[in-house]
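Step one of this worksheet: look at the structure below.
All protein chains but one are shown at their positions in the complex.
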Amino acid sequence: MSSEETNGFNPTIIGFYCRWCTHAAADLAGTSRIPVSANVIGIRVPCSGRVDPSFIYDAFTKGADGVFIGGCHYGDCHYEDGNYSAFKRTKMLQKVIKEFGIEPERVRIEWISASEANKYKKTLDEFTETIRELGPLNWDKHLQERDYEKSV
Amino acid sequence: MSEEKPKIAFYWAASCGCCEIAILDLDEAVLDVAAKADIVFWPVAIDTKYKDIEAMPDNGIDVTFFNGGIRNSEAVHLAKLLRKKSKFLVSFGTCAHCGGVPALANLKTKDQILERVYKTTPSTVNPEEIYPQTSFKVDEGEITLPELLDGVYPLDNVVPVDYYLPGCPPPKKWILAGVTAFLTGELPPKGSIIAEEFALCKECPREKPEKHSIKEFKRTWEVMNIDFEKCLLDQGIICLGPATRAGCEARCITTNYPCRGCMGPAPGIIDMGAKMVSVLGSILEEKDETKMEQIIDEIPDLAGTFYEFTAGKSVFLRRKN
Partner (left out) sequence: METGRIGVFICHCGTNIAGKISIEKLMDFAKTLPFVDAVRDNKYTCSELGQSAIQETIKERNLTHVVVAACSPSMHEKTFRSTVEKAGLNRYMLSICNLREMNTWVTEDNEVSLFKAKKLLAAAVRRVVTQKPLEEEKLPVTSRVVIVGAGIAGIEASLQLANADKEVVLVEREPSIGGQMARFDKTFPTLDCAACILTPKMVDVGQHPNITLMTYSEIEEVSGVPGKYDVKIRKKARSIDEVTCTGCGICEEECPIKKIPSEFYVGLKYRKAVYKPFPQAVPQYPVIDRKNCTYFLKGKCRICEKECPAGSIDFEQEDTFINVEAGALILATGFEPFDPSNIPHYHYGEYDNVFRAIEMETILNSSGPTGGDFFLRKDGKFTDSKPKSVGIIHCVGSRDENYNPYCSRVCCMYSLKYAHLIKERTDATIYQFYIDIRAAGKGYEEFYDRLQKEGVIFIRGKPGKIIKTEKGGQEKLIVQVEDSLTQTPLHVPLDAVILSSALVSRPDAPEVANKFGIGCGSESFFRELHPKLAPVSTQVDGVFLAGACQGPKDIPDTVAQGAAAAAGALSLLSRGYIVNEPTIASIDEDLCSNCKMCISVCPYDAIVEDTEKKVAVLTASKCKGCGLCVAICPSGAIEQAYYSDDAILAEIKGIIETGKLKG
């Protein structure tokens, strides 16, 4: 369920977990021994509003197949409304990457409170399947492919 | 040797020609340049041939000002040739620096472009689906065309560049500063971008409030009674000024037109689209999720707005599929 068995494509998904909610939910999934997709690796950030869209650009161009942002429910943000910023940025980012041929479904934002370990599991498992179906992005290889000899 | 006038060259790749006009816009100063230097190559004005350049010794040209993006194999050839033959290679204008408007083509693949241009535009009648070829035999011999590359690239993707004069076209004062630097020999460190070292907001005369806020996005023509003093973003118009390098003295903004980023990304950032997403996402006031989605969905051509001049410098570079 949580593993990387099928067909040799192992999605690499970068996760940004807000320290107060999603990261705590991830820990709770741990203490509850709930199996979760191993394809999503979480990076702890103080707030989902700390996530600079540049990070997401960086993740894709380095070779990630998907990016996940986990924050607090509206009204629960430890810093008042960082999560609103995160949501709007994500929606805009999805529009922009679509124009480059990157499926907007490769970026997902979800509100997972500290007590929602099951939601955490469900979201990550679901997202891993979405990315598996979309296939590898290989944007790092795409950047290397040019039909002239790059001398720089 | 010291009595010899410096040799300069100008070249245009995928460009509109306005960079050449910018040289002429130097007015009297251009005569000084002509007096102090030898223009050995300037396709728009002088009849020097490529083979003349090929015949020159390496580093024979003191400085080449190269404008236009790298769109086809001819531009690649000239970029490499001029790099070899020039002591200093200056990326002149937005297209050479960031890809410019031609690089908007990067939001489509080469195949999508060819299909559109040669097959599906309403005014095209091409039932045999004839596309341009790079070579074709005729009775007189073989004729060739340069090959279209898979994208539009900034000059420094193809060859190392010594200096950049950004802008569409570069503002007069910076062109003069650049040319003077070469003539006097007082050059900034290699790789310098010859413009300001901060973002446009610093140069922009408009009032920035303590709390920027956008209620909805508007096209410039949708704003009735546009306020001349207030920040354009707060009037709902997407202005790229915060993420764009200064140096142009906010020339567009003073005519009530938002900045479109032609001077390239601000000094501390890499991709202006990423930062503008960050800015707009936060200062959009709406907090109802459905309405947030709707407002954002309704913005026409967000990628085109962000990368109107800088698609070649965007982190994603060009479309896949």
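Here the chain labels run A and B in written order, and each chain numbers its own residues starting at 1.
By definition in this document, a contact is a pair of C-beta atoms (placed from the backbone, for glycine too) under 8 Å apart; a residue touches a chain by one contact, two chains touch by 3 or more.
This structure is a prediction, so every number in the text was calculated from the model and none was measured.
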| remark: Sole touch to the unshown chain from B:Ala199, B:Ile237, B:Met263 or B:Met292: residue B:Ala199
| remark: From B:Thr120, B:Ser213, B:Thr254 or B:Gln294, the answer for touching the chain not displayed is B:Ser213
| field | Hidden partner chain, residues of subunit B it touches | value | 197-202, 208-213, 241-243, 246, 266-269, 272, 275-276, 278-279, 282-283
| remark: In the full complex, subunit A touches the hidden chain through residues 1-4, 8, 10, 12, 14, 23-24, 26-27, 29-31, 33-36, 38, 41-47, 49-52, 54-55, 58-59, 62-64, 75, 78-82, 85, 121
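In this section, only the chains that are shown with their structure count from here on.
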| Intercentroid distance (Cα basis), subunit B paired with subunit A, Å | 33
| task | Give every residue of subunit A touching subunit B within the complex, in rising order. | result | 49, 52-54, 56-58, 60-61, 74, 81, 84-93, 95-102, 139, 142-143, 145-148, 150-152
| field | Complex contact set, residues of subunit B against subunit A | value | 70, 73, 76, 80, 107, 109, 147, 149-151, 153, 156-160, 269-271, 273-275, 277-278, 280-282, 284, 286-287, 289, 292-293, 296-297, 299, 302-304, 306, 315-321
